[in-house]
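Heads up, one of the protein chains got dropped from this complex, but the rest are sitting where they should.
Right after this comes chain A.
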Amino acid sequence: MIRHDYSRVDSKRRANLSHKKKQFAKAEFQEQTYEHRLNFYVLPPTAEITLEEFEQWAIDRLKVLSELEACTFRNKGPEETAEYMKSILEKYLPMRSGTSKGQHLHEERKKDHYSHFILRLAFSATEDLRRRFSRLETMLFQLRFKDDDHIERQKFVRSLNLEWEEVQEAEKRELKEKLLAAAGGGMRNREEQEWFKVDWERVPLLVEQRRVFLKRGKAYVPQREQMSLVVAEFTKTLDEALELTSRALPRLDEDDRLAPILAHLSQSFTAPDAAYSSSDANIDGLSTLTANSIDTLSQNFPLCMRNLHTTLRENSHLKHFGRLQYTLFLKGIGLSLDECIIFWRRSFKLMTDDKFTKEYRYNIRHSYGDVGGDSNRRGRGYTPYSCQKLLTEPLPGPGQTHGCPYRTFTPDNLISVLQRVGVNERDVLKTVREDVGKQRYHVACNRVFEWSHKREIKKVKDDGSWNATDLDTIVHPNTYFKRSWLLKHLGEGNAGIVNGGSGDTMEE
């Protein structure tokens, strides 16, 4: 607890310092030197930075983290993620290796250090945020750890003082047979032939699977298992620190300059629908939506919404979560509250007015932020659900139809639904089946999109009217709709107006 006070200069003490003497006052805290590229973020930053830097650095890091998150739910493998993140890291949070000396190095590391701690402040408030932050920071750390230079990494690990003892040459020679046997053989190159000793209690999983050599309570862990250990240690340290930060947080209220920035940062992170931007609702060329136009527009809907629409038409009813998902989507494409109520009223055609008003109307208004608590109204209701939200929520129960069909349907049912909506090329269906089998629901959905718009996509690519970001992977049902609608209405005077891919809508 007390340690965290270092991060703040005591306002009272600072005021006591006379003006005139101020220029002679020494820095109260030591500047950090950042010897390693990697950082466990144990010591909080102490130097002064400007408010602009404070905000900008945090936003940059946030961007990196949200891209990382996007990678996980697109089900990218570690290599894919590393490849994808390379350019993003380069742009927002570059970190060069220690061999390139210079002022930049220090600046880069300082930015990394400060931005981490700023976000820590912003994201320690709730359990949910803490967990998410810690998960993403761990991913980022892991990513950097992996591509760190071998020697530098060793130096860093040594600097952590994790009470790991490196196995010396003599001992290694003596135990060589056993070490190799325990590691399961297959250690050819020299880099892998390194071991270190830890108390076995720290690697229970490796012990359980008999994957380490044990001697008198010490486990001899091969180098290649080191990463999982360092990363576990990183997560543990961070989780503990976040817990402490959250307890210290109330004291930060005194500072009226930082609080709004932090609140803002955490807000844009809280909404799991970070990829949704209100600009998605404003599609040029699309006349004001009415309840009547939904049927026509549903051709441009992604499968999840189209499925809800079909079910609604078939049953004249939708269960709660389906309604919620669909209402928010409709809100997202620009259907006004009044029109939305009309839409639902007409759709539930087997129901009396009285029942509708009593049981359903309120929920629709609530989704639009027309009623409900203060925060709900200020935030204009919930944001439309993103693919990530749909992919991570619990699977629908009997009678429920919400969620992502690529995930919730059995492959056979999915294929027949796709055929019903006009996807009939066998190769596409086959690869979709494979994608779904690998749980890459998102990829499957994008594949279907690309197939059903292949002519239009080719056109905009050829004439160069759309650039690569305009055709980035779709991660939000509303983006799907918008892009689909625009592509199908090319040449109606709106081709150049697409803006806002999924990536740069974070600050929204």
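Of note:
We adopt the following convention: contacts are C-beta pairs under 8 Å (C-beta built on N, C-alpha and C of every residue); 3 or more make two chains touch, one makes a residue touch a chain; residues count from 1.
What we mean here is this: contacts and distances are computed from a predicted model.
Between the listed names "Prim-pol domain-containing protein", "tRNA-splicing endonuclease subunit Sen34", "Mesoderm induction early response protein 1" or "Trafficking protein particle complex subunit", the UniProt record for the complex's undisplayed chain reads "Prim-pol domain-containing protein". Note on the undisplayed chain: of the listed residues A:Leu105, A:Leu160 or A:Leu180, the one touching it is A:Leu180.
Note on the undisplayed chain: of the listed residues A:Leu105, A:Val207 or A:Ile261, the one touching it is A:Val207.
Checked against the full complex, the one of A:Lys91, A:His104, A:Arg158 or A:Lys215 touching the unshown chain is A:Lys215. Contact residues of chain A toward the unshown chain are 178, 180-182, 184-185, 200-201, 204-205, 207-210, 213-218.
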